[in-house]
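Quick notes on the structure that follows.
Omission of a single protein chain aside, the complex is shown with its protein chains in their original locations.
Our next item is chain A:
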Amino acid sequence: MKARRRALVRPHVVTGGRAHPSRNIFDLVTLVAGTGRAAAGLSPEKRRIAALCRDGALSVAEIAGHLALPISVTKVLVSDLVDSGHLSPRVPTPADEPSKIEILQEVLDGLRARL
């Protein structure tokens, strides 16, 4: 049996770039929430996104799903809306940022509690 090379590459964590958000930092599971800034002047699609996120946070994927927009389009629109101050990324405060191992342990415990 041919031996497979074990996957050693760690998925890289997309962080930073907060001062200059660029499109490629927006992942399917980037969380964003509305900031309350008035949506006047936005395109219809951006208005729909702003309205959807007005009352709380959602992932980029959920925004795409609820509004029936392609993911790639949604990323661009969300990125623009962050740049224009209508949405803000929801990220842990540095003091409260769990390590990957802590995250996995919490997920494991949470799943076990569901059995």
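Assume a contact is a pair of C-beta atoms (placed from the backbone, for glycine too) under 8 Å apart; a residue touches a chain by one contact, two chains touch by 3 or more; residues count from 1.
To be clear about the criterion, contacts and distances are computed from a predicted model.
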Taking the list "Lactate utilization protein B", "NAD(P)H-flavin reductase", "ATP/GTP-binding protein" or "ABC transporter permease", the UniProt entry for the undisplayed chain gives the protein name "ATP/GTP-binding protein"
What residues on chain A make contact with the chain left out of this view?
-> 1-14, 27-31, 45, 48, 51-52, 54-59, 61-62, 64-67, 70-73, 76, 90-93, 96-98, 100-101, 103-112, 114-115
